[in-house]
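Complex shown without one protein chain; remaining protein chains in place.
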Amino acid sequence: MAIRAYQTLNEMLGLPMSSMLPLAAVGSGVLTHFTTVFIFVLFGIFFAALALGVARLVRPNNPNPNKLTTYECGELPRGSSWVRFNVRFYLIALFFIVFDVEVIFLFPWAVVFKQLFPHPQLGPLVFWEMVLFLAILTVGLAYVWGKGDLDWVKKLIEREPAAGEPAAGESATGELEEVTSR
Amino acid sequence: MELFANLLGKIEALSSQNVLILSSLIMALIMALVMAACAIVFTWMERKVAAFLQSRYGPMRVGHWHGVAQPVADMLKILQKEDIIPAEADRTLFTLAPVVIFIGSLLAWAAIPFAPGFIASDLDLGLLYIFAVSSLAVIGILMAGWASNNKWSLYGAARGAAQMVSYEIPLALSTVPVVLYTASLNMNDIVIAQQGGVANWFLFRDPFLFVAFVVYFICSIAEVNRGPFDMPETESELVAGYHTEYTGMRWAFFFLSEYANLFLVSCIATAVFLGGWWAPIPGLPLAPALNFIVKSVLLVFLHMWVRWTLPRLRVDQLMYLCWKVMIPIALICVIGSGIWLMVSGQAS
Partner (left out) sequence: MEVILFYFCGALMVIAGAMMVLSRNAVVAACWLIFAFINAAGIYATLSAPFLAVLQVLVYAGAIMVLFLFVVMMLQGPVLAGERRRLRPWLWPFLLLPPLAILLTVAGFLRRADNTSFPVAAPAGFGSAEQVAGLLLSRYLLAFELISIVLIVAIIGSLALGKVDRRQPWK
């Protein structure tokens, strides 16, 4: 069944079966476009070096220790700024990877969709495949949403203060610190 | 040794590809000049628009007419500024970061179709390629913020990176409905598919595409870190965000890339939603490139209008807007456009 669908797909897309073979293939028209991209990279490096080089010739250079301190609005900097950060940035980056992969799968689907949907069997199949794919990921989004992890400022858990602890809301630091955004 | 001989042979064959290399170099030069022109024109335009919206004059003195030479004067000033690298900074990454951001921006220009045939690299994966290379800017921002060893910079960079990666998803999602219609990621094909008048622009093809354009526009503001989404650079709290410690020419590269990216997202919107180089009414005797640039500059004006009108969002509101509003709407647009395409039966 899958192989049949695969052959039909190939015919509809006008691709010969041999083109699916994983040849270590070099030298198609695609490459000339990427050569241009490569030259753009080289040119970018050259351009940046040139501009910075010209500026180096023109600008003054008389550093002193005060000038080279880290700028913190006139205060002397205390400690390094390379500190630990809130875990929520890390979470956002993780969610981003997941949804980025989802978007990447959407693009090839979108490219072939128009050619395939008039087909009586393949059309609905291709459409519902993607709907299923998206639905599963939407469940993921809903789960994260429901858990409250999409909220930047997390809700404080209401609880009874333990003996010897200041009650929630009284503590100047503690949980309330979580409210401050960094 | 045969391999070596083979390589030498290839080097000789290289000379036949001189044409390709030369034309690529020329296009790279043109695109770099376009970026520089962006910085020059849009800094002046931004000040004038801001001044107009706030009932002021803005720059009036340099140059004879309405301070037109102001950006040139600024450029000369920046060129003469001392280059300061803080003693506490990580020198390698500090010097590398502006270059990374600049190259990321320049690369994206390679796939922008200004006019028929006027595209540096006619990649089949153009749209995806543009998203890929612009995601390198996030790396540059993180490098800059961390290397400065400045608290403001690091906060700005962390916020900026979180914001840019978050909004990259709805930004890419909102272009998927268009790809459904064009069945191609090639930027040229996308523009050609919109041949004809306004009615054929993807903006008006179906209601979901219109919504997708609105999503794209809002997310593109966040993607270029401009107000009301300018959390990474909030002057009133983070000094200047990730480029607090940068001076002179290095700072100029951040600035150049910022305005170039502003024009870039507008150009993508023009090519993808607003009919690219096609004139609004078919048969209007306008140069294709002129059409393209006028549309893009109008979008840039819209960006400026929004920036100087709306107050800044908080970080939590920013994330709320992205994850709970933009991404669901964009997903609905994708499925909705697919159904619309099937129902209306626009077969290839």
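The chains carry the letters A and B, assigned in the order they are written, with residues numbered from 1 in each.
Keep this in mind: a contact is a pair of C-beta atoms (placed from the backbone, for glycine too) under 8 Å apart; a residue touches a chain by one contact, two chains touch by 3 or more.
Note that the structure is a prediction, hence the values are computed from the model and not measured.
**Q** Of the residues listed, B:89, B:161, B:224 or B:271, which one is in contact with the missing chain?
**A** The missing chain is touched by B:161.
**Q** Looking at the full complex, which residue from A:47, A:71 or A:96 touches the chain that isn't shown here?
**A** A:96
**Q** Under the stated touch rule, tell me which residues of chain A contact the chain that is not displayed.
**A** Interface residues of chain A facing the absent chain: 2-3, 5-6, 9-10, 13, 15-16, 18-20, 23-31, 33-35, 37-38, 80, 82-91, 93-98, 100-102, 104-105, 107-109, 111-112, 116, 125-126, 129, 132-133, 136-137, 139-140, 143-144, 147, 149, 154, 156-157, 159, 171, 173-175, 177-178.
**Q** Residue-wise, where is chain B in contact with the chain that is not depicted?
**A** 1-3, 6-7, 10-11, 13-14, 17, 90, 92-93, 96, 123-125, 128-129, 131-133, 135-136, 138-139, 142-143, 146, 154, 158, 161, 165, 185
Simple rule for what comes next: only the chains that are shown with their structure count from here on.
**Q** How big is the gap, in whole Å, between where the Cα atoms of chain A centre and where those of chain B centre?
**A** Result: the chain centres lie 17 Å from each other.
**Q** Please name which positions on chain B make contact with chain A in the complex.
**A** 17, 20-21, 24-25, 27-29, 31-32, 79-89, 98-99, 102-103, 106-107, 109-110, 120-124, 127-129, 146, 148-155, 158, 161-162, 165-166, 168-169, 172-173, 176-177, 179-185, 239, 244-245, 248-250, 252-253, 314-316, 318-320, 323-324, 327-328, 331, 334-335, 338, 341-342, 345-348
**Q** Help me check something: in the complex, which residues belonging to chain A touch chain B?
**A** These residues of chain A touch chain B: 30, 32-37, 39-41, 43-45, 47-48, 51-52, 54-56, 58-63, 65, 67-73, 77, 80-82, 85, 89, 92-93, 95-96, 99-100, 103-104, 106-107, 110-115, 117-118, 123, 127, 130-131, 134, 138, 141, 145, 150-153, 181-182.
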